[in-house]
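Everything on this sheet refers to the single structure shown next.
Heads up, one of the protein chains got dropped from this complex, but the rest are sitting where they should.
Chain nomenclature is as follows: A and B, assigned in order of appearance, with residue numbering initiated at 1 for each chain independently.
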Amino acid sequence: MVEWLSVGSAPVFNGCCALLCLEMVALAFVTPLLRVKRNVWLNEEDARRYAGTVADVEHRDVARVIRVHRNQLENFVPFFALGLLWIASGTSSRVGAALFVAFTLARSAHLLFYLSRMGRLRTASHTVSFIVLLILAGGVLWSAIGGPRR
Amino acid sequence: MVEWLSVGSAPVFNGCCALLCLEMVALAFVTPLLRVKRNVWLNEEDARRYAGTVADVEHRDVARVIRVHRNQLENFVPFFALGLLWIASGTSSRVGAALFVAFTLARSAHLLFYLSRMGRLRTASHTVSFIVLLILAGGVLWSAIGGPRR
Partner (left out) sequence: MVEWLSVGSAPVFNGCCALLCLEMVALAFVTPLLRVKRNVWLNEEDARRYAGTVADVEHRDVARVIRVHRNQLENFVPFFALGLLWIASGTSSRVGAALFVAFTLARSAHLLFYLSRMGRLRTASHTVSFIVLLILAGGVLWSAIGGPRR
């Protein structure tokens, strides 16, 4: 077995990442379906294929899904990087597992709130994931400097 | 040597990731060159520098390259995360290697089909990479729950 997988928080991290990736993959799947429905296209070859309209800006509904997707992606990237380095640098496994679960719940909630146009709850869930990223970054930075080991 | 590199699929994964990253870096290199050619800019300081036009939306040709880039990025991120965790959690090395190669071929084809405006083939290659991501996510989730080890 891989060394850092023996750390207790690793399977939790793996499960969280798999779920978050599935959510992103699902969003990438929904986008073209919605584009077919709205029939507004940025690529001329698609507009021709579906006898739709060419535009320079996505249809509003499609643009929303793309924003959600971008938001998930730009939060998942630091989460994955920092989470992996948190585990690899042997920072607290229990705190790690709790943070990973909190992030995944907050992000999944954010996704639902964004799609169902609930602005305040969207902001609240975003704040939770934001704080988790700050803690993760702090922990990784701290252990890189050599803090917790001395 | 690193533990998880002794797993047979790791060098394959590394090579695939390096290639996919080079493709993304190449796209990031092409975008400003094309912007100079079309001379439409979103940043006023660039428009001044090249005596071009300021706009709120990218020139259509530039926007296409940016979409390709975004598409590569939003597919590479889950691929890298899930591929790494697939290897780290010791899931089948042979299946892994096959999936990594299939994904890389599908994504490289997608890139070419997108730039050469071939809509149907683009969709087909996207579907292949989509299925690979689903399998990778399933494998990582399964091994996180503890499935294959019991």
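Quick note on the criterion: a residue touches a chain if its C-beta (ideal position, glycine included) is under 8 Å from a C-beta of that chain, and two chains touch if they have at least 3 such contacts.
Bear in mind the structure is a predicted one, so any value in this text is a computation, not a measurement.
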Chain not shown: contacting residue from A:Cys21, A:Leu42 or A:Leu73: A:Leu73
Contacting the left-out chain in the complete assembly, out of A:Val12, A:Leu42, A:Val65 or A:Leu133: A:Leu133
Tell me, which residues in chain B touch the chain that this view leaves out? 1-5, 10-12, 14-15, 17-19, 21-22, 24-25, 28-29, 32, 42-46, 48-49, 56-57, 69-70, 73, 76-77, 80, 84
For chain A, which positions touch the chain that isn't shown here? 3-4, 57, 60, 63-64, 67, 73-75, 77-78, 81-82, 84-85, 87-90, 117-120, 123, 130, 133-134, 137-138, 140-141, 143-146
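Simple rule for what comes next: only the chains that are shown with their structure count from here on.
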To bring chain A onto chain B by a C-alpha fit, how many degrees must it turn, rounded to the nearest 5? 120
